[in-house]
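Here the complex is missing one protein chain, while the rest keep their positions.
When the chains are written out, they are named A and B in that same order, and each has its own residue count from 1.
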Amino acid sequence: MTSNTLKVLGMTTAMAAAFTGVAQAQTVDMDALIAAAKAEGTLTTIALPHDWCNYGAVIEGFKAKYGLEVNELNPNAGSADELEAIKANKDNTGPQAPDVIDVGLSFGPAAKAEGLIQPYKVSTWDTIPDSAKDAEGYWYGDYYGVLAIAVNKDVITDASPTSFADLKDPKYANMVAIPGDPRTGNSSMMSLYAAGTAMGGKGGAETATAGIAYLKELKTAGNFVDVGGSAQNFAQGTTPIMMDWDYNVLAMRDKLAGNPPMDIVIPSDGVIAGVYVQAISAYAPHPNAAKLWMEYLYSDEGQLGWLSGYCHPIRFNDMVARGVIPADLMAKLPPAEAYEKAIFPTLDEQSAAKAVVAETWATEMGAN
Amino acid sequence: MKKTFPVGAVLTALFAASFFIVPLIATFYFSLKMTRGELGFAAYASVFNSAAFLNTIVYSTVASLIAILIGAVIIVPTAYWVRLKVPKLRPIVEFISLLPLIVPPVVLVFGYIRLFGSNSWLPLTSSTFGTDLLLVIGYVVLSMPYMFRAVDNGMAAIDIATLTEAAESLGASRLRTIVTVIFPNVRAAIISGAFLTFSISLGEFVLASLLNRPAFGPYLVQLGQDRAYEPAALAIMSFGFTWGCMVLMQLFATKKPGQRWLPRFAQRTTP
Partner (left out) sequence: MTLDVSASTADLGAPAPRTRAVRVTDWNWLGVTPFFLFAFLFLIGPVLYLVVGAFQNAEGAFTFANIIELGSPNIAASFSLSIRLSLLSALMGAVAGLLLGHAVILGGLPVWVRNAFTTFSGVASNFAGVPLAFAFIATLGRLGLVTVLLRDLFGIDLYASGFNLFSFVGLSIVYLYFQLPLMFLIIAPALDGLKTEWREAAEILGASRRQYWQMVGLPVLTPTILGCFLLLFANAFGTLATVYALMGSGFDVVPIVLFQQIRGNVLYNPNLGYALALGMVVIMGVSNTLYLILRNRAERWQK
């Protein structure tokens, strides 16, 4: 391009930006950002297991592309851990302080309220759906998945169950499990919420109550196994029907490599999607590396990296419309029709559901 | 004493041994099942192929050994002193020594980062050596309950008052008494505490992970994500490795000058 064309483009973009008001998608000066990030040299991440949304490949891609080091803290951290890590490291600029976090949807506003994160809008900001980002740019959705059911075909040799209602069948005695405690883990909470939606709940507290009732019914019938579903318990046979995010069970299927063979079912009666959000720590020791990381994640390359881990990147619809998703990658995902009915619980619905679970889970499920 | 065949003892030992070994056998059996339809060591090969295995286990072994040394040096004189000279402080010392069992390690490590972070009065986390030191100190703190209780029990069993008197009447200074008289007599107790310190520190996860050090614990967890057979293989391997280290420690620590390296099988009395 000639420099004149560049100038014209630059001016029109600037004018467009001036007119779009709230969503000020200023063009990011990538070269300056890259230089500043390289000067900082490292990025510190937290809670990014390599097998979750193929973060392993995403991190490697980032390192290879920009030559930065990546310090990976505690891959097992929960969303609350990540906020706690920022708080504990407020005055610490050593390698223990996380630069960027990846947390559940409800933790975005919580982090903003506690002043733990700083705003930043990536260059592809406009293509992120409004419902999945903070208007001021403090947090922004990164990927989503839907609640699926994994079935161990060594244990369940005939047709797999296809819905939550199916799981009530007595032939599944001592087989159904959720990943852990709904009061601790997001995926367990959403399993409960999806079951509640399947049982007719219309959202928020009502769905949570329906979900708890459903699990209680399974427990009384003897179908529910109290052990947390994990790859190990699944393969060993103690939790042969396991609920979890679709990207987790798809990654598990790859890792187990047919030992045991498994089916992945998106339940027909309740499809719940969960969004995770990215944010930059307000006390990040390497803010420019953090911003470059965000640019990478929200570029087509980063988003496809997540897709290879079976997570639906937040710009999925935009990328499909532009036709940039390779066909073989699309083929590995479950059929798109299953996702059409996906419901995205809002922040309010989630907090109402959590309140119900906190109150009634222990008494209903006899944990005491 | 009558020398009859110790039926009760043998049965107890056999029962305990099977209680310990059967779950390990079950784990081992599961770890062999990685290749479908046959029993093989594929899970173990997969673990060995990962480069980090050797690095992290060496790092953790060294850190654990240093933690044992520091722990012994701090705890043994304290237990001795408290028993002998300041028994009024004994309840407080015991209570403090039990605290690490109650405080969640995640709270401990966040406390360390706040107290010794890069902007604090003693910025240990700013350097690799400082952070390593903080990690080892964390291990000492975590194993304090076990080390203290073991050494305290050892001191209860020997008459430290008489030993001290005898040593002092022969002209030994306090330091010399501790080093040449007390330490050797509670060596078995220190070894018990050392074992516990070692096994706690080797697989410890929370401290190493949040202080960002390349230890064995975080490696174990990282490899166990989403996998079924490798974690079982790792559990068996780390169990075997730790047991091997303890056998070595036991041999080195209890060998008397001129003693054989391997025990005689015909021996029937305790040494």
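Basically, a residue touches a chain if its C-beta (ideal position, glycine included) is under 8 Å from a C-beta of that chain, and two chains touch if they have at least 3 such contacts.
Since we're looking at a predicted model, the values are computed, not measured.
*Asks:* Of the residues B:Ala72, B:Val141, B:Ile182 or B:Ala215, which one touches the chain left out of the display?
*Replies:* Checking each option in B:Ala72, B:Val141, B:Ile182 or B:Ala215, the one touching the absent chain turns out to be B:Val141.
*Asks:* Which residue, A:Leu73, A:Ala97, A:Ala132 or A:Ala177, contacts the hidden chain when the whole complex is considered?
*Replies:* Final answer for the missing-chain contact: A:Ala177.
*Asks:* Identify the residue among B:Leu65, B:Leu84 or B:Val179 that touches the chain left out of the display.
*Replies:* B:Leu84
*Asks:* By the contact definition given up top, give the residues of chain A that touch the hidden chain.
*Replies:* Missing-chain contacts on chain A: residues 78-81, 83-84, 104, 107, 110, 114, 174, 177-178, 180-186, 188-189, 225-228, 230, 232-233, 236-238, 354, 357-358, 361-363, 365-368.
*Asks:* Suppose we count only contacts with the excluded chain; which residues of chain B make the list?
*Replies:* So the residues of chain B touching the missing chain come out as 1, 3, 6, 8-10, 12-13, 16-17, 19-20, 22-27, 29-30, 74-75, 77-78, 81-89, 91, 93-96, 98-104, 106-108, 110-112, 114-115, 137-138, 140-141, 144-146, 149-150, 152-154, 156-158, 161, 164-165, 168, 174, 186, 188-189, 192, 195-196, 198-200, 203, 224, 231-232, 235, 239, 242-243, 246-247, 250, 263, 265-271.
Going forward, only the chains that are shown with their structure count from here on.
*Asks:* Rounded to the nearest whole Å, what is the centre-to-centre distance of chain A and chain B, using the mean of the C-alpha atoms as each centre?
*Replies:* 39
*Asks:* Which part of chain B faces chain A closely enough to touch in the complex?
*Replies:* For chain B paired with chain A, touching residues are 30, 33-36, 106, 110, 113-114, 117-120, 123, 125-126, 131, 205, 209-212, 218, 221-222, 224-229, 231-232.
*Asks:* What does chain A use to touch chain B in their complex?
*Replies:* It comes out as residues 44, 49-52, 71, 73-76, 81, 84-85, 87-89, 91-96, 231-232, 234-236, 248, 251-252, 255-256, 258-260.
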